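Every protein chain but one is kept in place in this view of the complex.
Letters are used for the chains, namely A and B, taken in the order the chains are written, and counting of residues starts over at 1 for each.
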Amino acid sequence: MISRTARLAAAAVAASLALAACGAGGRPAEEDGGGATGGEAATASDVGITETTVKVGGHFPLTGVAAPGYADIPTGAKAYFDYVNANGGVNGRQIEYVYKDDAYNPTQTSQITNELVLQDQIFAMLGGLGTPTHSAVVDFLNSEGVPDLFVSSGSLLWDQPRENPNTFGWQPDYEVEGKILAQYLAQNFPQAKVGLFVQDDDFGRDGEKGARQYLESQIVTVQRYTPGNTDIAPQIAALQAAGADLVVGFAVPSYTALSQLNALRLNYKPQWAYSNVGADLTLVGSLLARFSEGAITDAGLLEGVISTSYLPNVTQKDNAWVQLFQKVWDEHGGEGELNNFRIYGMSQAYTFVSALQAAGPNPTREGIVKAVESGGKTFEGPWLAPFRFSADKHGGIAGVAVNKITGGTVTPLTDVLVTDNGSAPITPVGTPPSTPTANGIPDVQPVETG
Amino acid sequence: MQQFLNVTLTGLAQGAVYSAIALALVLIWRSTRIVNFAQGAMAMFTTYIALSLIEAGQSYWVGLLVALVSGLVLGALVERVVVRPVEGGPELNAVIVTLGLFVGFQALAAILFGSTFVSFPAPFDLRGFTVGGVNIAFTPNSIFVIAAVVVVMLALVALFRFTNLGLQMRASAFSQEVSRLLGVRVGAMLTLGWALAAVVGSLAGVLIAGGNLVSPNYMDAVVVFGFVAAVLGGLESPGGAVVGGLTIGLLLSYVSGYLGSELVALAALVILVAVLLVRPQGLFSHAAARRV
Partner (left out) sequence: MTQQADTPQDTEKDTGQPAAPARAAAPAPRPGRFDAVRRRLPKSTFARHALAALGGLVVVFLVLELTNPFRNSQFATMSYYAIAAVGLTTLTGLNGQISLGHGALMAVGAYTTGLLLGPDADGAALPLPIVMLVAMAVTAVVGVVVGAAAARLHGPYLAGATLALAVALPGLAIYFDEWLGGEQGLRIAAPRPPDWFSDAVYFLSANETPGVKYLAYVGWITLLVVLLLMANLKRGRVGRVWQAVRDDEVAAELAGIRLGRTRVIAFVVSAACAGLAGAVLAVVVRLAAPSGFTIVLSLSLLTAVVLGGLGSFTGALLGSALLVFLTPTVTNLGTSLGLDATAAAEVAPFVYGVVLVLVMLLAPAGAVGVLRKLWHRTRGNHPGSSTRRSA
């Protein structure tokens, strides 16, 4: 046995010496810059791009606590890409969309991002979902030079162009959303005692930051929950004990449902206001309706809840965008109905197609980042307010409208309002809503990037 | 005061469920000297069977009944097919087999039923009672949970005390050799012990799911708490398991209500280690000290 090991070792040494002999034996004094450059004639202009395809990836919770609802987002994006592909793709390239499950588990996000970048060789990451999850891979994506476009989360982390030059937000960040929601609440419920019910991470913290700008003096308690722990009875009991009669929630949909359920157990009936993230009527309603075996009268539990929106709602059947997305879903969707999460995914895909067009006929990773920085502000699409993209701003959509859930649909309470981080004022958006192009595919001209 | 009342009542309802799980562990321990770490996973599996029936339009009660029956079958099958060969063997082997079952059932449930969170209906109202203008977190459904556990326990007591079958099961647990000589079909009794335990476990699974969100791993913590409860009760005595379950339910509810819910599992660990090191025979056992 010993000899076997020894012989193996000897062979290995010999082989590595041979390898070393082929090696340079030392570094050349100067190295050229390396990296793919987007030459005029080249068609496979960068990693993940061939003459006929461009490959993008994403990580989403397809299982686990955050999966209800969020798992639908990539199916919407996939349907829209299929629609674009069926109509000839972007500059002749078919979009290959690979999305993987991270179960809303940051450790898994890290692993599957390795796979997407190193094995699948994606051109760009698109819409990676979740604050705790995506923050685990931001450094890696940026150090590998992978464009990290339109993160599906409103954390402020994505808006750090200096540290993370390749990362871009998409939805209104939680601070902006919190500010607009809180301003409305402070104006309309000036006497209310406010309780905050927030996820215990940057999602909750950013929302709280925005809400405090307008509600600081009214807040009586802040209760936090950790995703994964479904026992939130103590938090809801504490909100009740503090006498909060207006509860503002920054929670994912499952926890909106759980908070409603636990409040029901305690006969606790404050005015609820939820961030857009956790306020999807259909989803939360369906989670709650299942409990109703002779217990809960109807899905009217969310009746009267205040929330925000920055995309058309699936119930607005006469909206041109909803009609387009309905058509896309009917032609290319899988199982299930069009819902707000799928509209979210399609809108993100729409943004990506705009960015890809802006990056020119032979896009590079660097090029698409530059294109979003210089052209992103003018992208037109279903979003109610424009993006804030520029060379030193990677924040997404600039604002939201406050609305109320009544009779199974959403009714607007305010116009679309826009603002920015910090003490920036809240103003009406000013621009009229855009309408889709005739074929439903963006028509963005390549951006001059110098 | 209101919070103390709420926390106590919530703890009692949860304690009832832990009692049931602890009881299931004790039944198996008594008959085969194995701690069934797959108890929670098996209960989760039968709960999903109930859920698919309910989703297919059957009533809650049909779902519950089918869950209990499939628990019975599953328990018997598991004992006969995979546990029998390691019974009486090295105890590490049995531990690993039950852990394998734990992993396997959980993954199988995820494959068959999906692994997103889904809501499981409750048979009774989830709105808390109001007593004298004070809201308490005790619902008609909590009463059902406690009542169901009590009924099952009484039924088990009746079985062991007053039936010939129960006597044979007790005899087999006490001494396999002697029972065999006396003509008891020991093998069948062991199988029956596992089957009954799985029924009790399934009941706990369905009860804890009612009015809550379930996923394939929702029983993970519950089975740990059930184990702590069973050890607290001495792992030998069904009565001890029940008292242990209620104690753990209350203690953990106080921890959750006053210290923070993320410390619940840690509190369970502290209780477990304290009991094992200080009073290994359990708080409620009269048995002589024994090796743990």
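Definition applied: a residue touches a chain if its C-beta (ideal position, glycine included) is under 8 Å from a C-beta of that chain, and two chains touch if they have at least 3 such contacts.
The shown structure was predicted, so the numbers you read here are calculated from the model rather than taken from an experiment.
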Looking beyond the chains shown, say which of A:Asp202, A:Asp245, A:Asp280 or A:Glu373 touches the absent one. A:Asp202
Would you mind spotting which of B:Ala20, B:Val35, B:Leu68 or B:Leu192 touches the chain that isn't drawn? B:Val35
Touching residues on chain A - with respect to the absent chain: 1-6, 8-9, 12-13, 15-16, 19-20, 22-27, 62-63, 71, 100-101, 104-108, 110-111, 114-115, 118-119, 131-132, 135-137, 139-140, 143, 200-202, 226-228
For chain B, which residues reach the chain that was dropped from this view? 34-35, 37, 82, 85-86, 88-97, 99-108, 110-111, 114-115, 220-221, 224, 227-228, 231, 260, 262-266, 268-269, 272-273, 276-277, 291-292
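One rule holds in what follows: only the chains that are shown with their structure count from here on.
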Using the average of all C-alpha atoms in each chain as its centre, how far is it in Å between chain A and chain B? 40
Over in the complex, which chain A residues touch chain B? Could you list them? 62-65, 67-68, 71, 103, 226, 229-234, 237, 240-241, 254, 257-258, 261, 264-268, 287-288, 290-296
In the complex, chain B touches chain A at residues 2-3, 6-7, 10, 54, 60, 110, 114-128, 130, 135, 137, 139, 141, 211-213, 215, 218, 256-257, 260-262, 264
